[in-house]
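The complex is shown incomplete by one protein chain, all other protein chains being positioned as in the whole.
Letters A, B and C name the chains as they come in the text, with residue numbers starting at 1 for each one.
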Amino acid sequence: MKLEDIVSSATRATRDGFGEGLLELGKQNPKVVALTADLLESLQMHHFKNAFPERFFQVGIAEANMIGIAAGLAIGGKIPFTGTFANFSTGRVYDQIRQSVAYSHKNVKICASHAGLTLGEDGATHQILEDIGMMRMLPGMVVINPCDANQTKAATMAIADYYGPVYLRFGRPAWPVFTPADQKFEIGKALMLAEGSDVSIFATGHLVWTAIEAAKELAAEGISCEVINIHTIKPLDETAILDSVSKTKAVVVAEEHQRNGGLGDAIANLLVHNLPVPIEYVGVKDSFGESGKPVELLEKYGLGKKDILWAVKDAIERK
Amino acid sequence: MKLEDIVSSATRATRDGFGEGLLELGKQNPKVVALTADLLESLQMHHFKNAFPERFFQVGIAEANMIGIAAGLAIGGKIPFTGTFANFSTGRVYDQIRQSVAYSHKNVKICASHAGLTLGEDGATHQILEDIGMMRMLPGMVVINPCDANQTKAATMAIADYYGPVYLRFGRPAWPVFTPADQKFEIGKALMLAEGSDVSIFATGHLVWTAIEAAKELAAEGISCEVINIHTIKPLDETAILDSVSKTKAVVVAEEHQRNGGLGDAIANLLVHNLPVPIEYVGVKDSFGESGKPVELLEKYGLGKKDILWAVKDAIERK
Amino acid sequence: MGAAPKFGAAFLFKRLEILPLPQLASIPIITLSTPINFDFSTISINMADFSKLTEMAQQVRRDIVRMVYNVQSGHPGGSLGCTEFFVALYGNVLKHSPKSFKMEGKNQDLFFLSNGHISPVWYSVLARTGYFPVAELNTFRKLNTRLQGHPTTHEGLPGIRVASGSLGQGMSVAIGTALAKKLDHDDRFVFCLTGDGELQEGQCWEALMFAAHHKVDNLIVTVDWNGQQIDGSNDQVLSLGNLPAKWKAFGWDVLILEQGNNLEAVITMLRKAKRRCGKGKPIAVLMKTDMGYGVDFMQGTHKWHGKAPNQEQFELAMAQLPKTSLGDF
Partner (left out) sequence: MGAAPKFGAAFLFKRLEILPLPQLASIPIITLSTPINFDFSTISINMADFSKLTEMAQQVRRDIVRMVYNVQSGHPGGSLGCTEFFVALYGNVLKHSPKSFKMEGKNQDLFFLSNGHISPVWYSVLARTGYFPVAELNTFRKLNTRLQGHPTTHEGLPGIRVASGSLGQGMSVAIGTALAKKLDHDDRFVFCLTGDGELQEGQCWEALMFAAHHKVDNLIVTVDWNGQQIDGSNDQVLSLGNLPAKWKAFGWDVLILEQGNNLEAVITMLRKAKRRCGKGKPIAVLMKTDMGYGVDFMQGTHKWHGKAPNQEQFELAMAQLPKTSLGDF
């Protein structure tokens, strides 16, 4: 695909894609059940609840219990989808996920909304920037962060067909939609968005769109970026990454996450073992977030388009 | 210092050093208070409790509450040391640490025993291998993993003089003691154990001793290893690491932790931004642990002396 | 939680005539525009002071609605429902020093808000009692503000001692400070407010069990028993069942306040709670309130838990909350 062909005609929250996908799944697969911890509409789970009230469980504000109940439902042969904010889906319940889900290899889908800075005005207590890092450390956990509403819907449906624990991360704000509505989601298969030769930009979640915008601008300056959508952080598509880097020899990683522990570190880990090259991270520099509007925050914390531009130039210069 | 001069005359559990340091602190500083969640003797906190019963709080099996209470005690001007197993000190209470301690910048010392595989027979539910990763993602958190009982004692005492949240990690088994009993502990200052030219071995916790043993063996084969004790994972001693790597151009990182998210990734993160070179990790390869004897487990999971030997050779070969 | 009487100063004064206030003796009149800087709790309150507090409550409600309207986000429901509580606490009950706020709060009463989402009412009352300039309410939830969506110490706002927002943590922190006071032989009190939905979090029950066992009897926890949370009423979402029985079974001295939106009743109850301290048990005040109290269309429903009014709704609300002599921010 060519960069200039990647366009967005509408904006939509990724969580809307989740709500739609979950409803669809409910129709297709009677084993699918869903749970929330007093955040029904924030997660857009009311569609599922209204259609399948008997397969929906309201747990109240008790996330630890929700994870355990989901594990139990999975033992009983159900495919539970839990839904709460990303902070309360991970840090609040890490030990419960670790023991009752990951180590016990239960078929639980932990669905997490309002991840990252773009949660906006609620501020730092809610803006988790460490969830990808936590979840990717768990053996056997699949970690997915789709880039737009369409991809979130596709991912939601794909993970029901995969047996095992999955962490699915998405966000709050309306965001440009640019992936085809009918694009199949393949867990663990990175998506090449635009081929290029000077630098590889690996992006995940909301920042995939920002990366595309940056790459377009750079193309105008004569810099050729390869843009790859790493929607699955674990298992990481090592082949796709190594193939790209052996060509470009310079890397930028962009994610709505701390620079410590996230996709940046996952890729650095891969490359220092195989192909050490200069990498620049676009992510939050070891700080908490704060209240503000999503885009304002992305810019203040160094996750804007211009930050990707600079990172690309730095990476190329360090080749 | 020369490698052959680093010898161990005794073994002692690092948690013993903690218990001793805490008792000593209790005598020196009336602001120091301590808490446990039904693991008094495992943490060797009974010394403190017996000496200062009024400054000791038994919280029962309620780790989340313990973290909150510690934050409250810190608000009241105390210097609280919480003590439980590393698993229940981190994953069980991540959100509580995040909000009430780290984001609120409270002077709480989270002291965590029985970290890693060397916990032994209790098995995987207790063998946390992700705690360093979790704690280093938290803005403002100091993360320390001393190598022996003496250094653990020194670290315990040093962190009381530092204002702010600290995660102090130590272990269960008796382990070779080799650092001088009077060695001052400087937070964030890596310790050069032996200079070398072919490879830099950065090790933390129990694996520092293993690294020394490996380096001695490699010296006999004519391979010159620089061995550096990274007792403080955050803040990372970037200067010491970069200085060493600019000389050796090859790196091995050894830690009792997942290869994802820990010291390995912290160092890779630093180096891909500054000095991309081949790195080999010695750590657990994305799996849970199991029951067994400490040394048996280290060997089975690839954290033995021979694993460091191989890693060094691989790293050098990839230069 | 019971039929809500129409809000207004007139209503409160009518009630005042019926219920005898404890010792309406003459004491020096305090102007509320001057910062409160001494221990109200050792004195009683006179009519003039009480009317000032009533006015403050009215102004706080105006502040809440405007703050949330301005940024089109935040939590008006619980904030409006807890207005009397905050005004009573900061205006009459607490011994505190707004002008010289210190983190440790030695020899002061401390307050912790566990249900951090109702920050608007707290910010307004903190400003109106002199912790920071009233004009700063304008910055609520905007980039670079000290008035974060959920309360935090991170930006140094006076009056806040710990961050909250992730529910269930505040009681534990309050217990810790209460223990510190005991260690220091400081005989002042620690107050904490928690939501009722929040009590679904297990950590709350850990805190309850601890406080009873360790006889943390310098601690007064109030529950905003509005019967509502995000997804509906408590009873729809996850019933708290017999809430007083639960607290009693956990070993607390339990007081029930039926009229949590009656300023006088709140003051009386909080003073009573203080008198119950020091007897070996932590004190709970289960305070029935109406979510959204004071704005008729927001009142008694979970729907305004975390929703901002649009312009029309804003004007409707403000019309129900006439201006006060304190002035808007």
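The working rule: a residue touches a chain if its C-beta (ideal position, glycine included) is under 8 Å from a C-beta of that chain, and two chains touch if they have at least 3 such contacts.
The structure displayed is predicted, hence computed values, not measured ones.
Colleague: What shown chains come into contact with the chain that's not displayed?
Modeller: A, B, C
Colleague: Which one touches the absent chain: A:Leu39, A:Leu73, A:Ile132 or A:Ala160?
Modeller: For the chain that is not drawn, the touching residue is A:Leu73.
Colleague: Quick one: which of B:Asn29, B:Gln58 or B:Ser224 touches the chain that's been left out?
Modeller: B:Gln58
Colleague: In the whole complex, not just what's shown, which of B:Gly19, B:Gly72, B:Gly120 or B:Gly205 touches the removed chain?
Modeller: In the full complex, the listed residue that touches the missing chain is B:Gly120.
Colleague: Among B:Gln44, B:Asn87 or B:Asn107, which residue is in touch with the absent chain?
Modeller: Touching the chain that is not displayed is residue B:Asn87.
Colleague: So which bits of chain C touch the chain we can't see?
Modeller: 168, 200-206, 209-210, 212-213, 238-242, 245-246, 248-251
Colleague: Where does chain A touch the missing chain, residue by residue?
Modeller: These residues touch the chain not displayed: 33, 54-55, 57, 59-60, 62, 64-78, 80, 95-96, 98-100, 103-106.
Colleague: Which positions on chain B touch the chain that was left off?
Modeller: 36, 38-42, 58-62, 64-65, 87-88, 92, 120-126, 288, 290-293, 296-297, 300
Rule of thumb we're sticking to: only the chains that are shown with their structure count from here on.
Colleague: Graph shape for the chains shown, where an edge means the two chains touch. Line, ring, star, complete, or other?
Modeller: Here the contact pattern is complete, since every chain touches every other one.
Colleague: Where the centre means the average of the CA atoms, what chain is farthest from chain B?
Modeller: For chain B, the chain whose C-alpha mean is farthest off is C.
Colleague: Mean of the CA atoms for each chain, then the mean for all of them together: which chain is nearest?
Modeller: Smallest centre-to-centre distance to the global C-alpha mean: chain A.
Colleague: If you average the CA atoms of chain B and of chain C, how many Å lie between those two points?
Modeller: Their C-alpha centroids are separated by 43 Å.
Colleague: Report the inter-chain centroid distance for chain A and chain C in whole angstrom, where each centroid is the mean of the CA atoms.
Modeller: Centre-to-centre distance between chain A and chain C: 38 Å.
Colleague: Please report how many Å separate the Cα centroid of chain A from that of chain B, as a whole number.
Modeller: 31
Colleague: Give me the residue numbers in chain C that touch at least two other chains, ranges are fine.
Modeller: Those would be 152, 154, 163-166, 168, 202.
Colleague: Touching two or more other chains, which residues of chain A qualify?
Modeller: Counting only residues that touch two or more other chains, chain A contributes 87-88, 92, 124-125, 288.
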